[in-house]
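The structure is given below, and queries will be raised subsequently.
In this view, the complex is presented without one of its protein chains, the others remaining in place.
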Amino acid sequence: AQENGPPDKVTEWVFQPCFDSSDAGWANGVVPWIEAVEAATEGTVKIQLEPSGAITSGSEAFGATIAGMIDGTACWATVYGGDMPEGMLAFGLAMGASNYRDAWAAMWGDPKYRIGELVEEAANERNLHWIGWSSQGPNAMFTKFPVTKMEDLAGKKMRAGGPHALFHEAMGGAPVSMGAGDIYTAIKLGTIDGTYWDTGGIDDMAFHEVIQYAIMPGWCPSQHQEIFVNLDKWNELTQWQRDRIDEVFMTTYFETSRMHMEGVAEALATLEAAGGEVVHLSEEEVKRMREKSVSDIWPKVAEKSERNAKGVELWKQFLTDIGEL
Amino acid sequence: MKVWRMYEWVIDMVVEGMGRIGWALILYCMISGITDVFLRYVLNKPSLWIGTTIQAALVLIACMGGAYALNKDAFVKLDLFYARFSPRKKAVCDIITVVFTFLFLGVLIWKGYSAAQLSWKLKQVTPTAVPIPLYPIKTLIPLSAIMVLLVAVKKLGNDILTIIGVNHQS
Partner (left out) sequence: MSIELITLLYFGVLFFSLFLGLPVALGLGGTAVIFAAIFEPRSLLAIPSAFYYTPWNHVLVTVPLFLFMGSLIRFSGIAEAAYDAVYKLIGHIPGGLAMGTVKVCTIFAAITGITPPATITMGQIAYPSMMKYKYRREIAIGSIGAGGALGALIPPSVPFIFYGLLAKVSIGGLFLGGVLPGLMLAFFYIVYIGIRCRLQPHIGPAIPADEKFSTREKLHALLNIWPFLLLIFIVLGAIWGGVATPAEAAAFGATGAFLINAIYGKLTWQVLRDSLITTLTLTGMGFWILIGANIYLNIFNSMGCQELVTSLVLGMPGGTNGILFMMMFIILLLGMVMDDWAIIMLCTPLYIPIINELGIDKLWFGVLFIVNIQIAYLTPPFGFVLFWIKSVLPPDVTMGDVYRSVGPFILLQLLGLALVFMFPQIALWLPSMMNN
């Protein structure tokens, strides 16, 4: 092996995301990233991808990567946020960045902010390296009732888990926690009035059959999925391999984020074809919701850790600088 | 012999205690389940934590119920041939298969300890709006596995006593 080229040894990694192969994060996220990594390292890093539940459950995949039971995972901070609160800075804050280009600028692109470094520090402390990133488009409200302003959410029972629940509560709504498998039936039978969900995934869940409205840009206009690898496994690579993988971080971010946006357009078209309606909130209304989010919800993210507090400040600065706050 | 009976008695007492906790957890699932629906349906003020604590209660029921059920000999067996064996033959089979039991419980305790350690290190909580700490639950997993192991040892001891002809229980 030479210093400036591929090593003779092929490294094999086992990855298990927190989601299964039907999720948009699979074909539009982790698979293209794996292909890019394998190509960039000239086949010296091979990644075997297993669906959630194969080796452990989705909720355990993050911890399993830390412990070295698997080599890597792709996950949302809405799942692993209890293990590493800094993940929420990468996932996206309530009414945070409006699109993936802005998100990139704040996290990595503009040297003034570099919020991503806070997340990487937190990951390193947990024996992880943050190795890939992808925007999955808006996480939004899917309802049986029309929403044109904040007040329309008041008193409505919506399925909402972690950060979505904080948002819904801040809007005056009644967040309901329930298992993903119960949502469809619960909306259909009127147990709840709607759900918060990944926009690109509503057709997979067949929600277009039971809801009437998609409320854009949602509570998190650009939500993200992160890919982490066990730090020891990362350090076992040669410098050349690490450099090649670092290079695809940005290119796959933009490639997969674009793919996700196409998926979002498709999912919304499916909803409209089923007789549903896509509501786009006015700029003014988005601004009102953002102000409410920054004052009521962001402090809750900030209080989780010192890095979170720092990260939230930087996010505020960024949105102020681009005129959205 | 006296020491052995003492051991059995202590195990029975501890497991009975775990059983009481298990009973309370079952009642908790029932009462909080109803309360959750009442808060949401009648008052339109859904709870943000009841559902999560019910999930936690289920894990704890598995912790408490394992030793409890094994001590009551309620673990289902495929007694197709086994049912027809003599007590002595059953005891011999039990001693052969106890290797599986000890390996399984041993790993559950050993790796369960590592998992609990990691959970403490991460200060692991649920990612729900009202975070529920997970490290106490993950600590109870290896601890309750130790209890199951002690019950398994009790059974093994009785099997050995049966083979050497001291025990006359079936």
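The letters A and B name the chains in turn, as written, and every chain counts its residues from 1.
Keep in mind that, in the parts below, a contact is a pair of C-beta atoms (placed from the backbone, for glycine too) under 8 Å apart; a residue touches a chain by one contact, two chains touch by 3 or more.
Note that the structure is predicted; figures quoted are calculated from it, not measured.
Only one residue in the set A:E125, A:E169, A:D204 or A:E255 touches the chain that does not appear here, and it is A:D204.
Subunit B residues in contact with the hidden partner, per the touch definition given at the top, are 19, 22-23, 26-27, 29-34, 36-37, 41, 51, 54-56, 58-59, 61-62, 64-70, 72, 74-83, 85, 90, 93-94, 96-97, 99-101, 103-104, 107-108, 111-112, 114-116, 137-138, 141-142, 145.
The chain not displayed touches subunit A at residues 14, 20-22, 50-51, 53-57, 59-60, 63-64, 67-69, 178-182, 184-186, 188-191, 203-206, 209-210.
Here, only the chains that are shown with their structure count from here on.
As a whole-number value, the distance joining the C-alpha centres of subunit A and subunit B reads 37 Å. The touching residues of subunit A, counted against subunit B in their complex, run 63, 66-67, 77-84, 126, 155, 157, 160-163, 165-166, 169, 174-178. Those residues of subunit B that touch subunit A in the complex are listed here as 40, 44-46, 48, 51-52, 114-115, 118-119, 122, 124-129, 131, 134.
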